[in-house]
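All protein chains but one are shown at their positions in the complex.
Chain lettering (A and B) follows the sequence in which the chains are written, and residue indices restart at 1 in each chain.
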Amino acid sequence: MIDITGFLINWLEYFAIYAILAVTLSLESGISGITNFGKVAFFGLGAYLGAIINTYLLLAISGVDVVKAPPYTAEGVIALIEISTLNPALVLGVFTLSILVSFIVTGVFGYLLTYPIIRVGSGFVGFTLLCVGEVLRGIYVNMEFVGGTNGMLGIPQPFIWLGIPMLSGLCYLLLSVTILALTYIVTDRILGSPLGRTLRSIRDDDIAALCLGKDVPKIKSKIFFLTSGFSGVAGTLYACYVSSVNPQMFVTLVTFNVWAMIIIGGSESPIGAIIGALILTLIERILPLIASLNEYLPFTPDYLRPVFIGLIMTIVLIKYPRGLISMKPPKFIKSAVEELIREAS
Amino acid sequence: MSKEVRHILATRNVSKYFEGVKVLEKVSITIPEGGIIGLIGPNGSGKTTLFNIITGFHVPSEGEVLYRASNEFIRIDGLNPHEIYRLRIVRTFQLPRLFHSLTVIENLLVTPVGQRGESILNAVRWRTWLEEEKNLVKKALGILAMFNKLEIAFKYPAQLSVADIKLVETLRGLMANARLYLLDEPLAGLDFATARRLLNFIKEIRNSYNVTFIIIEHRIDLLMETVDYVYVLHNGRLLASGKPDEVIQNPDVVKAYVGE
Partner (left out) sequence: MEIYRAILCSYVFSWIYILSSLPLTLSYRTTKVFNFAHPIFITYGAYVVIIVNEVLGREIPLAVAVFLAFVVGGLVSLISHLLVFKPLSYQRVSSNVYMVTSMGLWFIYQYVLYIVCQLLTRRYDVNFLSYSTIEYKDVRFLQDVLGLNSMPQYTITATLIGVSVGVALYILFNKTVLGLSLRGIADNASLVAICGVPINRLVNLTWFLVGGITALSGVIWVNFSGSTTPDLGLNIVVDNFAAAFIGGLYSLPITAVASIVLALIENMLLAVLNYYFGVQPTVRIAIVFGIVLAILVARPPMGAGGGLPYRFIKRVSRK
């Protein structure tokens, strides 16, 4: 028997996390023209930050000697489980802190990264950011205190003390959806504002925008701060949800998945990004359910997914290069202007 | 002229080489404030390149560009294009560069610099920028109405005729509250009536705001009726300058245009 509620919570949780990534990617790449092929770098950085804060800090505050029982060992994990079930206030407090820290640190990381890439063409930008993802992964592998190749386990889910897995999952889902809603509202408002207009003008023709007085590098850097920050938060949410991080989780394939989401939905609209995330996470969550497929297929169904997604993406791009949902001028401006036109004529 | 002339812009011995090829050679021009100045010359004589240098698009290989900001002259060569724009020098492009995913009205609305709603913090709170936005919309509609082009307000550049694209490119420049406008062939492709109207509009703006125009144009007949003073470029060098009728009669200029 399939556990429907459990499946729904699980799917929607993945959806919320990926939708944050997709919405921010549509803002930075679809609308502002920063070709971010390194989305996973910011996602992964946020996840690792979340993992570090939610384990090391938690242990340290609770008086466990992190040198003797670091969180990537069995003793550390046992201590973490104990603390997270006994001390709700502390767990929630540390979790909130980790969200804030990963927003700021990842955001600043993104902001600094724009310095070398902001003047060059989109191909160079995409490539450089792609490298950043791989470089960070190489660093995680070489860092002993985050568990090296094996990564870390036992990152406490902040609502675990509720005792009932379903309930704590639901609480966490609510929290994630709230953050997604916040991301969406911010993105949507930016799109409908003069800033959104400026961003689209920069994407269309950055040289003309520069000649029209827009400080293109600065505007892009600021937007990249914002979107990277939100991606970092998504990473923290992810790390605490699956309770573990390891370098294999943050491969370029993740970036590619998020790109597929915004392409299916139409890369210029945040609603499209959300719909894309909904569809692709559903596919992704259903595939493991069909585990019986394993017996009939002579190969791992995991390999089929990227091929499948890649095919959808390529076909969509060839048939509808602007995505399935295309952007219209912001409604507010349109109605206000129409009113004024009526007055004028 | 009895009143003493104030200058707003001057280039001093500006030269520009592209990979060793000399495109401009020691060009010095001075632009009086409140004037409408023509810049003419055969194809490839370096007019657009001079604009590119004044607006920070290119850095001159030699020489300097001076601009009067408030009461003193500053050197503006080497500044970035957007910084020069903020000194209120605005240019239009010879080959129109409209933003293709913005409607005509949005293209006009992009231009004004330093809009309140352009910062992230204000953008998310629409009350902070609504008022300003409405005023800008009114202004843009006013300009479009003047050319009987209200119906294209919501069209995308791809849906416009070539002449309309050119017109919008120029009008977009005129949306900015500039002190110095550099218009690169604003009349190209326009029908006679619209061209006239545009020139009249330019004069009107000049008379009411005391701003300055430099206009590159190949339609010399129309241009000469409007401008106060003309510079002629030929093969990257300043060939002649003077009042329109003087320049037209200058044998060197005639020779440059007609050929040997």
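Simple rule for what comes next: a residue touches a chain if its C-beta (ideal position, glycine included) is under 8 Å from a C-beta of that chain, and two chains touch if they have at least 3 such contacts.
Just so it is clear, the model here is predicted, and its values are computed rather than measured.
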Exercise for the section: Using the touch definition up top, pick the residue from A:A74, A:L92 or A:V120 that touches the left-out chain. Expected result: A:V120
Problem - Hidden partner chain, touching residue among A:L97, A:M166 or A:L253 - result: A:L253
Completion exercise
Residues on subunit A facing the left-out chain by the touch rule are 29, 33, 35, 37, 115-124, 126-128, 130-132, 134-135, 137-139, 141-142, 206-207, 210, 216-217, 252-253, 256, 259-260, 263, 298-300, 303-307, 309-311, 313-314, 317-318, 321
Handout entry: Touching residues (missing chain, whole complex) on subunit B
Key = 56-59, 66, 72-81, 83
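In the analysis below, only the chains that are shown with their structure count from here on.
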Practice task
Would you kindly tell me how far, in whole Å, the mean C-alpha position of subunit B lies from that of subunit A?
Solution key: 44
Fill in the blank from the handout: In the complex, subunit A touches subunit B at residues 185-186, 189-190, 192-198, 200-201, 203-205, 207-216, 219, 222-223, 226, 268, 327, 329, 332-334, 336-337, 340-341, 344-345
Handout entry: subunit B - residues contacting subunit A, complex
Key = 55, 57, 80-82, 85-86, 90-91, 93, 97, 99-103, 105-107, 109-111, 113-120, 122-126, 129, 133-134, 137-138, 141-142, 145, 150, 153-154, 172, 176
